[in-house]
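What you see is the complex with one protein chain gone and the rest in place.
Let's look at chain A:
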């Protein structure tokens, strides 16, 4: 459905001589990305409003999107599955961030180490539809590590000032790590 809608927009632009026929593929791809992003954003907003945790929802979204851009990980094979998974992961994060409010710094630190371990071991993981060149892999690996350092600093500040958000941030990072491990294991199984 998202692809069809993106195609409609591109066709409309082509019919109005705004874009060339040979460039339509690029525009369809761009609109698919935009539309799926909007859908995900609305999912986050809805869940945030429902659970009265809008800021946690946005924090999850921002951390998830920025980190995954460079580290990659598991992706579902259809838009619907991806949206359901994304919504579920957001819901899990928001629920756990409430439940784990009394978590100590040591526990959060251990969870953070799990995330760091996955980044150092696996990042970046490309997608079957979007292969990354060797040069880009080196670059994304460095960026993933720098982003991790940034999140660690943000996590410490949040733990001292707004602990709940530190927990949300850490859980999001653990989820990202889990998705990386799932993808690696999925590929190992495919090879066997």
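Convention: contacts are C-beta pairs under 8 Å (C-beta built on N, C-alpha and C of every residue); 3 or more make two chains touch, one makes a residue touch a chain; residues count from 1.
Going forward, contacts and distances are computed from a predicted model.
The UniProt record for the undisplayed chain lists the protein name "Cyclic lactone autoinducer peptide", from the options "ABC-2 type transport system ATP-binding protein", "Roadblock/LAMTOR2 domain-containing protein", "Sarcosine oxidase subunit delta" or "Cyclic lactone autoinducer peptide". Touch with the chain that is not drawn comes from one residue among A:71, A:94, A:108 or A:167, which is A:71.
Where chain A meets the omitted chain, the residues involved are 3, 9-10, 13, 16, 18-19, 22-23, 25-27, 29-34, 36-37, 39-40, 64-65, 68-73, 75-79, 81-83, 86, 124-127, 129-130, 132-133, 136, 140.
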